[in-house]
Every structure is written in structure tokens, then in C-alpha cells.
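Complex shown without one protein chain; remaining protein chains in place.
Right after this comes chain A.
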Amino acid sequence: MFDNIQEIFSTLKQNKLRAIMTGFSVAWGIFMLILLLGSGNGLQNGMENNFKGSSKNALWIWSRRTQVAYDGLKAGRRIQFNNQDVTALDRKFSDDFDDITGRYSIGGEASFTYDNEYGTFRVEGVNPTFKKISIMNHTDGRFINDLDIQEYRKVVVISDPVEKALFKDSTSIGHYVKINKVPFLVVGTYEDLENKERKKAYIPLSTSQRVFNGNNKLSEIAIATNALTVEENKKIEENVRLLLAERHKVSPDDKQALGVWNTLEHFKQSQGIFAGIRIFIWVIGVMTIIAGIVGVSNIMIILVKERTKEIGVRKAIGATPLSVIRLVLSESIFITAFSGFFGLVAGMGLLSIVSMALEQAGSQVERAFWNPSADLGVALWALAILIIAGLIAGYVPARKASAIRPIEALHDD
């Protein structure tokens, strides 16, 4: 084995530049395949990141202005959701819902103060069920609970960046912060899975409506459905839309008055797109490798031609056609596997560097492109492809070599 490798090295050393260029074409092919697959993964991870912060079968509904006159009311009327909408929906479609909650956003950003620290952050009033629809990672303390709602408690759950901004490295739990000059007790902290840098705070919905003049108004309704398919979720969406339209005297045909984000539908759409992208990437990658294989095959044919006499001598002194085939194939596999391995390592290395850079760059890039890695399975596939590629590349030249007649080769001076 070691002798064979030495012999292969020795053969390749005879024409260093050609060996390097041939190897480069294979290395480039694998490098590009790994890079493309990693990029595809990066885009997909970015897409999945956008869905991470929400239940996969959620409906997020917000109100807008009507576009169509209806039931004696003019177009352009502003729709405003309220607590009764949530109650009505829950009553009518409880069999279709896992959870439902209203959300009230305090207009613009609220000012937060703690000691001498100050900042402006978004504040939303939510119910306890909100954390099941908008998935978050609790890092300390607790979330809003039923007692908070019932007793209109002034408690707040803040995101990690908010805690960092106001409390630096000390803990915030049990301390009071002032939100628009109203003191709130910090009861929990969380990490936003969709965007780790997001600065936001949650307070009880009832408190938010009472303290910040919300009355019974809601900015948004969030529903986690029990739908298993996009079609089921679309059906629930349509029913919800019709009930809300009826309650607010909106034409059933006025699609603009109510905004709906159907996460399951968008998630499936994105998955479909990425499945297509993945196929496209494999096609491009495999094409690039094929170009490399053709290059190696051509070079091997030239090598066999140049070594006709040597192969003839080998056969004259007793080398069987099989041993000649083995010689050419082992060289071909060596070139593809050796250089392909370099391409593989370079591709994986570059992906790791990009991944690390993205992690350091933070939230903005993270949302679109994240963790562009090619996993071990892909690397093993690529290695298998390389060995098969080497076999394919060497097959034709090896057959040619084995067919060389010693007598003709010896005359070939």
C-alpha cells in the first residue's frame, strides 16, 4: 500500500504542474459543492430562525383600514380589535385552537429607567398563553401568570439585552424598573429565539390596558391552532377572518382590512422553496464535480498514452491486465481523493469561518443567513462521490492501458 502511494507520488512528480492543475479542478468541484450546500443550509437555517420564535401552526392577526364600503359604512375605516373578539373566537372555535391570546402594544417605544440607567424599548401586554404561541427561552425567573392578569400586577418580563442595558452584569429579578415612569417589578428574563438582540419587555395584558390607556383594545390576536396541514390551517384562518369581519362590519371580500400571518403556510412554502434550492445546489455541485472528473479522465488518458512503453514493459515482464487496471485506477482515485479531500477541508473550513463571523456579527445577518454548515453526512457523501469519481475517471484510461500489447509498446520509441 505504502509502496503504491510512493509509486503514485513518483509518477505525479514527473509532471507536477499537470498533477496540481488536475487536482485543483477536483478540489474546486468539491469545494464549490460544500460551499453551495453550506450556503443552502445557511439560508434554510436563517429561514427557520424566522419561524423559531413562533409556534409552527400559528395565526397572527392584526387590524388595518377597510378597503371596501360595507353595510352603510365607508371604506377607509380603522378596525380596532378588543378583548371581546378574543372571547368570541375562543368560544366559537375552541375545538380548533390550542391557545389564543390578545396582545396590546404600547405605542412607539417606552422609556425604561433603573437607577441611573436609561433606555427606550418596546413593551407589549400579553396573557400567560402567549409564551406557547410565541416561543421564547426563559433565562431566569418566570413569565406572566394568571394572578398577574387578575390582580393587574405591575410586573415585567424583560429580554436579555434589556437586562444587559439596564442592569449591566447584575441580576434584574426582584428589582423595580420604571416604564414611562410607572414602577414595574422584574419577575423574569428571556431570550428571543428569533432575534437574540431584540430589546423588548412583556407585561400583563390587563395591566397594560389599564395603565397605558388601552381600555380593552388589542393590537393583535395570536392563535395556535391544532391544524396538521396547511389546508386545515387555511380553513381555520378563513373562519377566523369571517367571524372578525362580521363582528367589525367588514365586507367578507375585503382582504386588506385584516392582516393574517399564517406561519404553517409560510413555513411549508419556505420548505418547498428550500427543497428546490437544495436540488438545484446538488445539480450544480455534481455538474462541477463531473467537470473535474472529465478533467482527471483526460489527464489519465494522456498519462496512459505517455506511459504506453512503460505499461508495455510491465506487461512484457509479467504484469496482468488486472494489475495494470489497478495501477491506473489507484492513481486516478488517489488524485481525486487526495485533492478532493483538500477541497472538502477548505470548504468546511471556510463555512466554519463564515459561521463564526456571522455569530459575532449578530442579529441583522442572523435572520437571513445563519450557521452555513455542511454536516458530517454531507462530507461522507462527498468522500464517497470522490472515490466513485476517481473510479469513473480512471475507468476508460485503465481499460486503454490494459489493452496495450507489449510488443507494440516496446516498439513505441
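Definition applied: a residue touches a chain if its C-beta (ideal position, glycine included) is under 8 Å from a C-beta of that chain, and two chains touch if they have at least 3 such contacts; residues count from 1.
Throughout what follows, contacts and distances are computed from a predicted model.
Going by its UniProt record, the hidden chain of the complex is named "ABC transporter ATP-binding protein" among "ABC transporter ATP-binding protein", "MoaA/NifB/PqqE/SkfB family radical SAM enzyme", "Monovalent cation/H+ antiporter subunit A" or "histidine kinase". Only one of A:R153, A:H248 or A:K315 touches the chain withheld from this view, namely A:K315.
Residues of chain A that touch the chain left out of the display are 3, 7, 10-11, 14, 309-310, 313-321, 323, 406-407, 410, 413.
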